[in-house]
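Data block below; observations after.
Of the protein chains in this complex, all but one are displayed in their positions.
The letters A, B and C name the chains in turn, as written, and every chain counts its residues from 1.
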Amino acid sequence: MPNMNMIQALNSALDIMLDRDRDVIIFGEDVGYFGGVFRTTDGLQERHGDHRVFDTPLSEGGIAATAFGMGLNGLRPVVEIQFADYIFPAYDQIVNEMAKIRHRSGGEFWSPVTLRTPAGGGIRGGHHHSQSPESQFTHTPGLKVVYCSTPYNAKGLLISSIECNDPVIFFEPKRCYRGPFYGDPHKVPTWADHPEAEVPEEHYSIQLGKARLATEGDSCTVIAWGAMVHVCEKAIEESGVSCDLIDLQSLVPWDKDAITKSVEKTGRCVIVHEAPKTSGFGAEMAASVQERCFYMLESPIERVTGWDTPFPHTTEWDYMPGPTRIAAAIHRTQED
Amino acid sequence: MPNMNMIQALNSALDIMLDRDRDVIIFGEDVGYFGGVFRTTDGLQERHGDHRVFDTPLSEGGIAATAFGMGLNGLRPVVEIQFADYIFPAYDQIVNEMAKIRHRSGGEFWSPVTLRTPAGGGIRGGHHHSQSPESQFTHTPGLKVVYCSTPYNAKGLLISSIECNDPVIFFEPKRCYRGPFYGDPHKVPTWADHPEAEVPEEHYSIQLGKARLATEGDSCTVIAWGAMVHVCEKAIEESGVSCDLIDLQSLVPWDKDAITKSVEKTGRCVIVHEAPKTSGFGAEMAASVQERCFYMLESPIERVTGWDTPFPHTTEWDYMPGPTRIAAAIHRTQED
Amino acid sequence: MGSDMKESKIEVPDAPFRPGEVSSFESWTWEPGDLSKPEATTCTYDETAHLANGLVRVLDDKGEASGEWDPDLDPEVLRLGLEHMVRLRIFDDRMMKMQRTGLLSFYMRSLGEEAVAIAQTMALNQDDWIFPTYRQPGAQFVRGRDMVSMICHCIGNEEDNIKGRQMPVHYSYRDGRFISISSPVGTQFSQAVGVALASKHKGLDEVTITWIGDGASAEGDYHYALNFASVYNAPVILNLVNNQWAISTHANFATGKGNFATRGLPYGLASIRVDGNDFLALYSVTKWARERASAGLGATHIEVLTYRAGAHSSSDDPSRYRPGDEHTKWPGGDPVLRLKDHLIKIGEWSDKRQDDLESRMDSEVVDAYKEAVKYGDLANGPYPSSDTIFTEVYEEIPWHLKEQHDQMMEE
Partner (left out) sequence: MGSDMKESKIEVPDAPFRPGEVSSFESWTWEPGDLSKPEATTCTYDETAHLANGLVRVLDDKGEASGEWDPDLDPEVLRLGLEHMVRLRIFDDRMMKMQRTGLLSFYMRSLGEEAVAIAQTMALNQDDWIFPTYRQPGAQFVRGRDMVSMICHCIGNEEDNIKGRQMPVHYSYRDGRFISISSPVGTQFSQAVGVALASKHKGLDEVTITWIGDGASAEGDYHYALNFASVYNAPVILNLVNNQWAISTHANFATGKGNFATRGLPYGLASIRVDGNDFLALYSVTKWARERASAGLGATHIEVLTYRAGAHSSSDDPSRYRPGDEHTKWPGGDPVLRLKDHLIKIGEWSDKRQDDLESRMDSEVVDAYKEAVKYGDLANGPYPSSDTIFTEVYEEIPWHLKEQHDQMMEE
């Protein structure tokens, strides 16, 4: 099986879907001729024509609205928002329109748009190229929310998202496009030789709503998504504690069985995300875990997250959860 | 002391602030000549002039941007978004701009905008006149988030919000504009004779970040805000359980001491809100309470919320948490 | 507190007339026959500048049709148009009455603007897409929707095809290619461009028509729509319905010192202003825009000049912010009367036939509402089952909604 980095895996998913389904159309800022500022759509315009893969005006609201309308009329648009930080001009179209159309029309209309967007920090992006706004979409019924973490699940989840008849917000951890990133900015490996970078050339899919058990253990359940999955892997190693590491993959709907099963086993839980703590998706996870597993819990559910501040530029390593902070939280769950 | 309904109390706060501070400027859709679709700004244009209180183009993004700019240049704009459902076209201006300006400019610039907006259901508003999107703002550092519930706190909190040098998103439970609303659409009292409708004519303020203890009890802590405060009051009564009812008032920052003190006493907690469950602010409350009071908790923290669906029109009473559902949750916390 | 005390120079526009004042519309100087009609399938957008700066009218005040824009319609078509307009007006009246007795929660009339959706939809093909606001329900009559089903939606009963999920007037009618109405104003305008592009991707000769209010044109969606339509040459008809008011806010707050009609030109879009109370002009202009789109020349931007004769909605009281009789001063008059007068003028109609039509429509509406209320109404039920809260949020019901559904059933 070929080794692919995450960009290549995403590109492969798009390429395959363009081949399989004529209704798939890809557009966004700089995705056409240039192939995207992160190169995710590289070569696709050339291969599939500029009527299938094209550039747009610099207008996230217009992109979302156009995609929504195309979806209503039978197409399956896959659009890129260049950075997740720039999804907010499209927020109304997403939360008030895309999310509600099927329900509000009594099932007469729906719009299967996939919105891909690079999210998260670690690239010195400062306030507006580092945000990870997933929780701001998880509160809106009608949307599915996906966050990939490896080349393998990037491809499989993206294919499922495109094939899904509901609108999907698809977050890509830009920090992991070219390597897994274990939290040390000075030691940044590529995906070469990583088992999750073995990516089949052909079509495959990963069911939305299912988590991935990244590592298995007995003493603590660590829940993460996106880039934090790898940082947690490192943290678990450093902590020396035997942990289940659950890579959530889908945030809405999330994998209740995987999580309750694990927490019932371990009795301890740490949730990790990059976004600010208050009302991050970690809050929902913690609230739900204590609702469902209260009597099995041996210690408070810990959240390790970005601080409740804008994302900084020079001091981003003090902001993003690193292995040390996560390992400390894992250890705290073991005292009681 | 005069009895005021919530509209009158809000109007009084605006009137006082227009009098006291020439930099206060009020605008929004239909707020000028007409006095607002809910009449909150009634008479203010006549009293203070159309250069202080005026109508705007139908453009929430433009309203927020203009307010932001005015705030940068020394004014203290208080703007109305006609329904909270329509705040989303302004979401980018709020979360990427207003929220971050002080921090991003190293404290050189700030913009003390207050955005008032009627929120919540119970008026047969369907999908787009019923939403309660507070949690979508609580995740953004730099914003303060306030939700009033009575004429008294409406006025005092609004004055504090206007005086605050940070941007404040100020939610008003439209269902309670003219009466407290106890969850029974067939029995809708007015504010007449309600103690919280005794509102001083003059200036007073309620500190942001402080909760209000609405009722006091021993066996359970009920946390709510907006219209749900009154529904909870009724539910507590129906449940027969002795409860602390904490009216949060400020969601960011929230009143940690009030909550931990109460939960440490009661060992039980129910959180109630109208917005959908997943990633509602109840998630943050539950996550935080278990973090801080884990060893005092006798039973799982319960959330009683709107369902994870768009807000319905005809069946809204099946959607909004009512006294029965809340009382049942209170009872569940008492088993263990 | 406060800045130093120089006098504020903030300037705010006002409505031209407020309660107590006398409205007059002297700037209306346009007459039918004024404007030439460029060849739809070849003219460039700047060859439409005179149409955006003028006003396309066909019917004069005496009911006479004239000028290049006269669509020369078969009287049968005109009578059908008249019938739909009368149907809509009587329907609206009935719904308002029912609203007052609580059978529905809320209502919005098309009063004074009946011609807009009806003439424009009649000028299109059956498989063209309609993306309306709440002020264009009349298009459904043209597309043959059963009135009972429309009422069932408004009164939110068991038979409401959208299952009581949205407020009244938020119709969805897939069979008529009439796309679900949404409350946030403006959003459909930019979405319609996507609908049109999808038709284009399928290689089909379908055109999409959409509308936006004078007020809503201040939303970003208006700009997105014009830009995207121009960039991708979309077969879409972009109507800005300038009915003078956005609730209490006059169109002055949306135009500033400019105007609406010419806004399409700098985007490279053919642009026209049309008398929105003139059935023939509306029909003609829409047909022209459709031809143009179908020939691959892209979108047309149309300012439809009209007047919202009724209240904004059943929750509104316009006497608080405008002279109560302002609509009677509107130079465009009443679209129903104008078409009726024209038909009489050309010997194809009579007052007697009008009376007959009105009573026929009356009974149609009465019959329809009597049937509709059999399936329930908002005051008395039965409503769509509470289960419908959880269905169609997603294609399949996910576990957490199943769980919440069960919880609701238990409690």
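Keep in mind that, in the parts below, contacts are C-beta pairs under 8 Å (C-beta built on N, C-alpha and C of every residue); 3 or more make two chains touch, one makes a residue touch a chain.
Quick caveat, the model's predicted, so the values are computed rather than measured.
K.L.:
For the chain that's been dropped from view, list the shown partners it touches.
P.N.:
Result for the missing chain's touching partners among shown chains: A, B, C.
K.L.:
Looking at C:15, C:197 or C:401, which makes contact with the chain not pictured?
P.N.:
C:197
K.L.:
From the list B:15, B:92 or B:302, pick the residue that touches the absent chain.
P.N.:
The single option touching the absent chain is B:92.
K.L.:
Spell out, residue by residue, where the missing chain touches chain B.
P.N.:
Chain B touches the missing chain through residues 23, 25, 51, 56-57, 59, 61-62, 65-75, 77, 89, 92-93, 96-97, 100-110, 141-142, 144, 164-166, 209, 252-253, 256.
K.L.:
If you put the missing chain back, which residues of chain A would it touch?
P.N.:
Within chain A, the residues that touch the unshown chain are 20-23, 25, 29-30, 32-34, 37, 49-52, 54-62, 74-75, 85-86, 88-89, 124-129, 277-278, 307-310, 312-315, 318-319, 324-325, 328.
K.L.:
Need a quick check: the contact residues on chain C for the chain that isn't drawn.
P.N.:
Per the touch rule, chain C residues meeting the hidden chain are 3-4, 6-13, 45, 197, 200-204, 218-224, 226-227, 229-233, 252-263, 265-269, 296, 298.
Heads up, the rule we're going with is that only the chains that are shown with their structure count from here on.
K.L.:
Taking each chain's centre as the mean of its CA atoms, how far is chain B from chain C in angstrom?
P.N.:
Spacing between the chain centres: roughly 35 Å.
K.L.:
I'd like the Å distance between the centres of chain A and chain B, where a centre is the mean of that chain's Cα atoms.
P.N.:
31
K.L.:
Give me the residues of chain B that touch two or more other chains.
P.N.:
Residue numbers touching two or more other chains: 85, 88-89, 127-128, 278, 307-310.
K.L.:
Send over the residues of chain C in touch with two or more other chains.
P.N.:
Only 160, 165-166, 170, 182, 184, 220, 393, 400 qualify.
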